[in-house]
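One structure is given below, encoded as structure tokens.
As you look at this complex, bear in mind that one protein chain is not there, while each of the others sits in place.
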Amino acid sequence: MAGFEISRRKVLAGSAFLLASTALPSFGWTQEKKGGRLVVAADSEPRNLNPAIVASNGVFFISSKVVEPLAEASFDGKDGLAPRLATSWEGSDDGLSVTFKLREGVTWHDGKPFTSADVAYSALSVWKPLQNLGRVVFKDLEAVETPDDHTAVFKFSRPTPFQLIRNALPALTSVVPKHIYEGTDIAANPANNAPVGTGPFKFAEHKPGEYYRLERNDNYWGEGEPQLDEIIYRVLPDRAAAAGALEAEEIQLAAFSAVPLADLDRISKVPGIKVIPEGYEALTYQLVVEINHRRKELADAKVRQAIAHAIDRDFVVKTIFLGYAKPSTGPVPQNDKQFYTADVATYAFDVAKANALLDEAGYPRGDNGKRFSLKLLPAPYFNETRQFGDYLRQALAEVGIDAELVNNDSAAHQKAVYTDHAFDLAVAPPVFRGDPAISTTILVQSGIADGVPFSNQGGYKNADLDALIAKAAETIDPAARIGLYKDFQKKVTEDLPLINVAEWGFITVARDNVKNVANNPRWAVSNWADTYVET
Amino acid sequence: MRLVRLFRSPEAISGLVILGLLGAMALAAPWLFPRDPLSIAGPPLLRPFQDWALPLGTDRLGRDVVAGLFHGARTSLAVGLAAAAASILVGSVVGTAAGFAGGFVDEVLMRITDAFQTVPGFLLSLALVSVIGPSLGVVVVAIALSSWTGPARIARAEVLSIRERDYVASARVIGMHPVEIALREVLPNALPPVLALSSVIVAAAILTEAALSFLGLGDPNRVTWGGMISEGRAVLRSAPFLSIIPGIALVLAVLGVYLAGEGVVESSAAREGQA
Partner (left out) sequence: MNRAFRLLRRRLVGSVPVLLVVVVGSFLLLEAAPGDAVDAYVVSVGGDAGMIEALRQSWGLDASPMTRLAAYLWALLHLDLGHSVAFSRPVLSVVLERLPNTLLLMGCATALSFFLGSALGIVAGARPGSFRDRFLSIGSLALYAIPGFWLALVLTIVFSVELRWLPLSGMETIASGKTGPARALDIARHLVLPVTSLGLIYLALYLRIMRAGMAEVWRMDFALAARARGISRRRIVWRHVARNALLPLVTMLGLQSAAMLGGSVVIESVFSIPGLGRLAQEAVGARDTPLLIGIILVSAVLVVAINLLVDIAYASLDPRVGASEAGA
């Protein structure tokens, strides 16, 4: 990708580097590559940094270095997992218990030993009652038995698929210290803003509006880890700031596409900077058109199919995502190895067919060429969701649907779409978290209370689909469960409760001297124990 | 006499010419570019002067920059003029009333002005647009609401200083009604400094709209120059033309408004000097 021509710029940059390196004090050349300070861009400051309560990528980005889960995603590990605080895990055949063997010799950052009591406490007092995702996955968790300090046995009141628990390990099982949280108001504990964990880095300080600083944990259990002395998250709220900061060497790494996609082609040619599209395989975001089925026109499957035919997915991928995405076929992304099936109903880009379907549905064009008007609310969270909103308005105009764009900020969007249902179409970016039961089925399932973000708030109700989801939730046998979710994908694409348009991972841009980047499928939100800066 | 003077100043002429051109662009937009300027017209990020059907190229989504520029003239000028007219009208009435009436009326009006002024104007616009949602009308109201205090203050300060002058005193002596004094003697003399500010307010209105668009609070269904600039910002270094072209239009519009305004003020001042 990067073209390496010798340019004046490169020569200039090279000489600047020479100057810089002679000016620096003796950075032990003889020593191994350990040490160094990594400065990365952060675009927001989460209100709560406790990943056991808030399982979201914005929180993980910082706190995953401090607080560890039982297991992390891995490119080559068994079932796509690598051990962290748990060394092994096994489910019983009846789906009523899961046994974890825990790592020995691990201590918390305050020096106290890590034991099975911490896992039991986290599971029962935090993940199950308080965590946004854990409330669903661990809803039937009844007890955690701790026969010894390094064994934890999860007991479920109803059969719970071991496959689901396994897939949930990286994101849902951050373990927090019992001795700090027990007997306090967990949600208001000061450790939520200055987390204490077992990870390779300790939380050092947060200067609001400026930076977070993490420092090396000398007592980390990993052999020879961590390599870095320090990680600094520089708060750069402006979307255009990260690219300049990388070039000026004020930061060394920008994850989560902090450098706008449209700027990647240029920056990939800047000497000393690399563009890395890997490391987000298990963090797939999906571009979805949410539909309000309370609207008479949209309750008609033909209209929904027409809209699906009106969208040129290749254009979206090529122009809005500049190729850093894939067209979607259905609710499970193609890069998921367990559940994905291509055997679903598809909707090729076909304006003529879309027009014909709309005519058929009984919505002919009026004198002004318009069939009906809609309110379109693109989610404000990403550049791409807004740009897709702009595109969708034009695509709908081609088939005679007049869409009015309404741009809201986050709070107003949340209220309008998920609480008040004051929308016709909305553009949403839900995340696929390795198992459809974690955050995907909720997008189409009926009976969800108002106000829940990233859930079915479009008033869609399909008894067959609900039954299928319920059945899959209690099916223990992995193969049978996968079969049910393949049916699920088929049904969703046939009936189109929502329209999946594209799926994307983010892009990391880093200086060349940052090593061991993107070496697992959740890299940006993993612990960075082996990452280092070459000096 | 006055018109002749207006045309004698090169600044005023160039200002009027620029404004005339932009006005013509705004009026001609629907005839020259009947399609929605937000529709996709070609390949994305086409550079200027490559394709004569799209002379100034296309943006990130392949929308025609020229069409955007013409339609943007409509919205940007409309936003600027409407917001400025509203704020000057409200401001100079409030300011003159306060300055001339004095006493309790002055006190109340100035407290209200103070209250508006203590809230940073841009913040007020930002909060208002976030609250009601970004549409063109809301943007105009938000800008006007945050910028009427300037004219009010200046008008009041001028009136305060003018009402002590000899000709006002003599009007009082000959028994002129206070309202008549305010309208016939004070307001016309207080107006030039306020009008000198008017061009700055139009400019500020256009720029505030741009800054709101920059923060994602522009009307997504309309093209404005500010919106084009902030869209082009993400590709500022790989496709600088996308923000430079509407930027030039913006600078020209502000200059044109200003120079023309200046010409008017100067020619009226000169007439007065002669009289």
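Chains here go by letter, A and B, matching the order in which they are written, and residues are numbered from 1 within each.
Following the convention adopted for this analysis, a contact is a pair of C-beta atoms (placed from the backbone, for glycine too) under 8 Å apart; a residue touches a chain by one contact, two chains touch by 3 or more.
Because the structure is a prediction, the values reported are computed rather than measured.
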Task = Among A:Ala352, A:Ala449, A:Ala463 or A:Ala479, choose the residue that contacts the chain missing from this document, as touch is defined above.
result = A:Ala449
Sole residue of B:Leu89, B:Val131, B:Ala169 or B:Leu183 that reaches the chain not shown, by the stated touch rule = B:Val131
Task = Have a look at A:Ala52, A:Leu228, A:Val344 or A:Ala416 and name the one touching the chain we're not showing.
result = A:Ala416
Task = Determine which one of A:Glu210, A:Asp464 or A:Asp512 touches the chain that has been left out.
result = A:Glu210
Message = Touching residues of chain A against the unshown chain: what are they?
response = 16, 39, 44, 46-48, 54, 56, 58-59, 130, 132-133, 135-136, 187-188, 193, 207-211, 213, 232, 234-238, 240-241, 244-245, 247-248, 250, 381, 408-416, 419-420, 439, 448-454
Remark   = The missing chain sits against chain B at residues 11, 102-103, 106-107, 111-112, 114-115, 117-128, 130-131, 133, 146, 149-150, 153-154, 157, 160-161, 164, 192-193, 196, 200, 203, 207, 210-211, 214-215, 226, 229-230, 233, 236-237, 243, 247, 250-251, 253-255, 258-259, 262, 265-266, 269, 273
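By definition in this document, only the chains that are shown with their structure count from here on.
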Residue numbers on chain A that touch chain B, as the complex places them = 239-240, 243, 260, 262-263, 265-266, 319-320, 380, 383, 386-387, 389-391, 393-394, 397, 404-409, 412
Inquiry  = Help me check something: in the complex, which residues belonging to chain B touch chain A?
reply    = 36, 38-40, 44-45, 60-62, 130, 133-134, 216-218, 220-221, 233-239
